[in-house]
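The other protein chains are all here in position, but one chain of the complex has been omitted.
Coming up: subunit A.
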Amino acid sequence: MLTVPEVHLAPMLPILIVLAGALASTVLGFYLPRRALTIINLVLLVLSGVSMGTLWNSGATAFGGSLQADNAAILLGLTILIGSAMTLLVSLDTAYRARVSFPEFDAMLMYAITGTLLIAFSGDLITLLIGLEVMSLSGYVLATLQESRPAEESGLKYFLLGAAGSAILIYGIAFVYGATGSLNYAEIAARTAGLTPGNLGVLVGGALLMLAGFAFKVALAPFHQWTPDVYSGAPTSVSLFLSTVVKVAAFAGMLRVFGGALQNAPGWAAVLQILIAVTLIVGNAAALFQTNFKRMLAYSAVAHTGFLALTLLGTPGVGGAALAYYLLIYTLMTAAALAIVAALQRSERGMEISDLRGLYYRHPAYAVALAACLASLAGLPPFAGFFGKYLAFQAALQSGYVWLSVLAALASVAALVYYLRPAMLMFMPDRTPAREYAHGERTATTFTVALGIIGVTVLGILPNLWYGWVANPAIWGTLAGR
């Protein structure tokens, strides 16, 4: 006889609301202008956030633990929603100029967000994989959506490398399943303790394959090569989405897997620290030599991946909290910086760094905001980037990775140089004609930038507003479920 599986709707609600937005965009696109759809989607994102709020501390699960709305999921999910909302707001102004202003753009974006939320809420490897694929497939389309050579090239590159990454990840999942006989995070974590040496070898192999797969997704060197081309080739609002929301989700997945399921598995941490070291060196060194501002931000995203990944080396209590704090800050500052680029660029190639000269005298508010973003990205107080970096250093240092922390500190110096140059150029007087798009300042973009700057400043002066929520070690102790 057929038995109906138990399905709890509540923990799925935040994801379903976003999915509804995606479906609505697909269907209503025939009847409504895109602007209306975007606004509907924004409202749905807010609703999704509210439904997440009601799940706080409930620890609800669905599908026998395959989907779990624990506090960790909610904190990461909120970060995802904030980044997504910022993307939508920016696209309100710039999608038309970027020639991606059609309902499919919104639909794809909402599908991608659904995928990212699935990753954050995942309770086993299959859910994770489904989320990852939904996110990635939508991402490939988003990167190619614009009708231009760079966009096509970047989309293809993203697709080919992303597919390879996914394949490696799936292979890793198979290995982990082979070693432990389970796909559920909690089960895996429980079974890693008493494995036979043979199985342990398989587990280590699986963990390393999964690490490589995730390294593709978050752009850890040497798996980062697609990033600069994709981020700079895609329309700027898409770059914004890919470099914030997608990265947050991929890190959420890494946190679930390496901070939870494979927490006690040997081997991966040693490899990860080498990947981080390479990422810090490659990302920061390459960013130093960029002349295009958007491309520089792409490399800066790679460099930040290194800092973000430092937190994974910490114990889940310290590292998870640091990661959750840093991800929100990273989203706010990167999104604000790219929003300004999106508003001021003349073409989707972004701006040359030298074009920024004298921006302060042409668009004073944007220039000050961009300077604040860059200062925050560089980790200068009183902006929140400082506390993010601080927490990352702390997580790594307290787990005994002293040399890596010192390397990260030295890499930050290089980072400062490339963030500083555009920031200071903006304030230098300039007599040549303006090189920005003349009608750049629009309400929605300005609102996004203001949101980012206010967030970064307030959270920098009063970090406790967010860190107070994420700091509770109990949240991160149960990453793998109960």
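Rule of thumb we're sticking to: a contact is a pair of C-beta atoms (placed from the backbone, for glycine too) under 8 Å apart; a residue touches a chain by one contact, two chains touch by 3 or more; residues count from 1.
We adopt the following convention: contacts and distances are computed from a predicted model.
Visitor: Which of the following is the UniProt-recorded protein name of the chain this complex doesn't show: "(2Fe-2S)-binding protein", "Phosphoribosylformylglycinamidine synthase subunit PurQ", "PTS system IIB component (L-Asc family)" or "NADH-quinone oxidoreductase subunit 13"?
Guide: Per the UniProt record, that chain is "NADH-quinone oxidoreductase subunit 13".
Visitor: Using the touch definition up top, pick the residue from A:G59, A:P381 or A:G477 that touches the left-out chain.
Guide: A:P381
Visitor: If the hidden chain were put back, which residues of subunit A would touch it?
Guide: 321, 375, 378-382, 386-387, 390-391, 393-394, 397-398, 405-406, 409-410, 412-413, 416-417, 420-421, 424-425, 427-429, 463-464, 467-468, 471
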